[in-house]
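The other protein chains are all here in position, but one chain of the complex has been omitted.
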Amino acid sequence: MANDVQPLNLHTKSIGVKAILLAFSIFMLLLIVGPLIWLAVHAFAVEWIFPSYLPTGWTLEWFRKVFEVSALVSAIKNSLIISPIVVIVSAVICLPAAYASARYNYWGRRTFLIMMFASNAFPKIGLFATIATLYYFLNLMGTIVGVIIVQVLGTIIFMTWIPAAAFAAVPKSLEEAARDAGASKFRVFRTITLRMAMPGILVAMVMSFIYAFDEAQGTYLVGAPSIYTMPTAMYAIVETYPVQVTAVFSILLTIPSVLLIGLARKHIIGGQLAEGFQIK
Amino acid sequence: MSASVTNQVAKESFGSKDSKLSLLGFFMALPPILVLGIFIGLPIGLAFFLSIGYTGGLNEVISIIGQDIRGREGKLFTLQAYKDVIADPRFAGDLKTTLIVSSVATVFVLIFSIGIGLLQRLRGGKLSSVLTALSLTPLFIPVVISSWALYTFYGSAGLYRTIFQSFGLDIPQITSTMLAVIIGSIWTSLPFAILMVTSGFQSIPNALIEAAQDAGASLITIIRTVMLPLALIPIIIVATFTSIGVLGSFTIPFFLGPNQPTMFGVEITNFFTAYNRPQQSVVMAFIVFAAASGIAISYIWANFRSAKESGRV
Partner (left out) sequence: MRKNKLVSVLAATGLAVATLGFTASTSHAAVFQVRLYVSADTNVENLYLKELIPAFEKAFPNYQVDLSSFDLHGKNDALTLAKIIAATKAKKDAGFDVIDAGFVQQLGLSGYLTIPTTMRVPNLVNVPASLIALSKGGVPYRASTVLLAYNSRVVAAPPKTLDELITWIKANPGRFTYNVPSGGGSGYAFAQTVIDKYLTATEINTLVTEINKPLQAKWKTGFDVLKSLNPYTYGKNGTYPSNNAATLSLIANGSIDMGTVWSDQFLSGLKAGTIPSYWKVAQISGPALTGGPAFFGIPKTSRNGVAAQRFVNWVLSPAAQNIIVGGSLNGYPVIPVTLLSEANQGKFAAGTDISTLRPGYLSSNSTDFKNQWALEVPGK
């Protein structure tokens, strides 16, 4: 349920407080956006030698060079295919569990939630050796299925906890009223429960997509050297090509993400996220 | 959703404490647990056995390639690998660095996210909306790009050095220091924190704040007695997830931090790939996990405590 709470406009009379608030806002803006802008300018720079404020020359050459890197194009293709699949697989596995966690009481309910949380706490980097061993044993190394599984692992916590809260927030009385009016169980689920929980589920899917799209370490471990997704190719490219190429990437990635945030903003900031991460 | 509605919903969902256990619910909840159990639980188990010196079975191939593997001498289990790691001169420095960076970054993430959340909730306005929206941008940028952006910005050819150089001052670069890692960790943890905290503040009804205002409370008092307590859970969530995340992080400390001492995420990778010592890397992972578990336990305890207080349990 998106919450359109009107922000209060608490006025303060003191100029000092106003000045502090303004300074704080500007400081945060600089802190967050500064590095991105500084890097973005590099994307158009021929050469930029310290300590000059500006590059020696301007060019669009780097944009062209980026798309010439063939490895990157196929990596982006892989990412765009694999990430949605990961989200769908994760939804199929986790949404029933989310619903169960919200509506049923079953043996080990809280333990399951805690175990999910705990598995996130173990540094995956330390599992390189043994994840590799397990994957060889299961013949998953270097396969797309293996990469999908590795990415699904990290999305489970989003896909279970947030939809669980969304489902729990649907008033049971509404469902009961519909049942009394003669609707079938499935119809009730489809038209009432699912519809009301949909914003929460969408938020979970967006967060999962971002995670899968951005997942580098595990994918590198399992997929390389045969399967590269965008972030893993990016590791390689960023470490090899001059910084201007990285700058081009940052621009290419920031624009769609700002758009996505703009669209989903109402839901994401609307209160779903916090509800999702509690153990009730 | 306000707290009272949540309570009511929770009571309706679960009824009384002795609602019957559902078999269907159990099986619906099983798939993610199974997936996690096989693909993370098993490796953790294998890793544990590798760390205490069991080199047979599935651990065989790794044991052949790795150097300095302890446990081949015929004994069943040995803690020698743990002793090796703790005795290594790098361990103490890495542990200190990891804990300091994690805690300092968490504190500042909390300060900044609460600040922005309060700004958004209490004042609103164009500037704070723009700020809140822009602050989510790092979320979408892969961390390796973020690391380079920060490295370029704070590095030897970065903005603030350039500014000072034009005044003739040659100040040292920030990169390759613990400070840069802290800044970088704050930068990457902020988006999620801001999302959580603003969402938490959103669920506080206007009525409560206005009531406090009418009663004559000052801004500070309102924040202290109304806003913060009601948004306590999201704030604790932020603290937990941020500190656990930074604890095990790799990319930011790799690009921005000093070579030694470094954070455990980097050291674990070094030991595994560069120094070819997989057993020691696994030992370090368990030590980090122990620290992370400590944080996780306090988070779970805080959850149950608050659930009890608000009557949901």
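All chains are identified by letter, namely A and B, in their written order; residue positions are counted from 1 within each chain.
To be clear about the criterion, a contact is a pair of C-beta atoms (placed from the backbone, for glycine too) under 8 Å apart; a residue touches a chain by one contact, two chains touch by 3 or more.
A quick note: this is a predicted structure, and the numbers were derived from the prediction, not measured.
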{"item": "Options A:Tyr104, A:Tyr220 or A:Phe249, residue touching the unrepresented chain", "value": "A:Tyr220"}
{"item": "Sole contact to the chain not displayed, among B:Ser156, B:Gln213 or B:Ser293", "value": "B:Ser156"}
{"item": "Residue, one of A:Val17, A:Leu30, A:Leu54 or A:Ile81, that touches the chain absent here", "value": "A:Ile81"}
{"item": "Missing-chain contacts mapped onto chain B", "value": "61-62, 64-67, 88-90, 93, 156-157, 172-173, 176-177, 254-255, 258-261, 270, 272-278"}
{"item": "Interface with the unshown chain - residue positions in chain A", "value": "47-50, 70-71, 81, 84-85, 88, 128, 132-133, 136, 141-142, 144, 190, 220-221, 224-226, 235-237, 239-243"}
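The definition used in the following text is that only the chains that are shown with their structure count from here on.
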{"item": "Centroid distance [mean C-alpha coordinates] between chain B and chain A, Å", "value": "15"}
{"item": "Chain A-touching residues of chain B, taken from the complex the two chains share", "value": "1, 6, 9-10, 12-14, 19-26, 28-33, 35-36, 39-44, 46-47, 50, 58-59, 61-62, 66, 112, 115-116, 119-125, 127-128, 131-146, 148-150, 152-154, 156-159, 161-162, 165-166, 187, 190, 195-200, 202-203, 205-206, 209-210, 213, 219, 231, 233-234, 237, 241, 244, 247-248, 250-251, 264-265, 268-269, 272, 278, 281-282, 284-286, 288-289, 292-293, 295-296, 299-300, 303-304, 307, 312-313"}
{"item": "Residues on chain A engaged by chain B in the complex (per definition of touch)", "value": "1, 3, 5-10, 12, 17, 21-22, 24-25, 28-29, 31-36, 38-39, 42, 48-53, 93-94, 96-97, 99-109, 112, 114-134, 136-137, 149-150, 152-153, 156, 159-160, 168-169, 171-173, 210, 214, 216-217, 230-231, 234-235, 238, 243, 246, 249-250, 253-254, 256-258, 260-262, 265, 268-275, 277-280"}
